[in-house]
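Only one protein chain is missing from this complex, and each of the others stays in its spot.
Take a look at subunit A:
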């Protein structure tokens, strides 16, 4: 199994530890992932802004970079969603179709491809889960509250298997955090307010560590947590899962 690690641009530049944790976690699960050095970004920020055409060279670069791998794994559901859903704008050559199907969010890859449901280890903290909309509703990694009251999802199951962990139950389990890519800047007021409300829900219910599998939401939430100087630690799920004592 030839697996490529895709480290989205903002993780590469601002959260390298998340890339490291992803790589090491995969290794612990028996997967030696490669990091193709010429990779850049999936093009989502441009397409989100209505500039899909300008993003096409990035899409092509992405396909060229990753077409020879069986799987492309990224610690960011929204980038994966973008590749799967919006690379329909390219000519659907075999390579393009392969790359679209081979792109996986890290947690999805662990659950669906590696079929790992539980991990051995301990994380004795109160952990709040932030479900990313793209992962949850886009990639169906967790149940939607619009459909069913049953809370279930890949990351929830993985985390719940850790010793000593307590998962926070929120008033609004799967509300959007307000990041939304370029939305966080073009609608800065609403975006901030949504993030503040989201964090407040966690504070009210006692979250000590805020986690999720999409670093873009977490980047936004972390910015709000630090501005408000709240006693919450924001970590990508890969960091928690990788830090386990086996």
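The working rule: a contact is a pair of C-beta atoms (placed from the backbone, for glycine too) under 8 Å apart; a residue touches a chain by one contact, two chains touch by 3 or more; residues count from 1.
Assume contacts and distances are computed from a predicted model.
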- Missing chain's UniProt protein name, "Potassium transporter Trk", "3',5'-cyclic AMP phosphodiesterase CpdA", "Nitrogen regulatory protein P-II 1" or "4Fe-4S ferredoxin"? "4Fe-4S ferredoxin"
- Message: Among A:95, A:144 or A:166, which one touches the chain that has been omitted from the display?
- Response: A:144
- Which residue among A:61, A:98 or A:157 touches the omitted chain? A:61
- Message: Can you say which of A:66, A:109 or A:179 touches the chain missing from this structure?
- Response: A:179
- subunit A residues touching the omitted chain (full complex): 7, 9-17, 19-20, 23-24, 27-28, 35, 37-41, 43, 45-58, 60-61, 86, 125, 133-134, 137-138, 144-149, 172, 175-176, 178-181, 183-197, 208-209, 219-220, 222-224, 226-227, 233, 235, 239-240, 242-243, 245
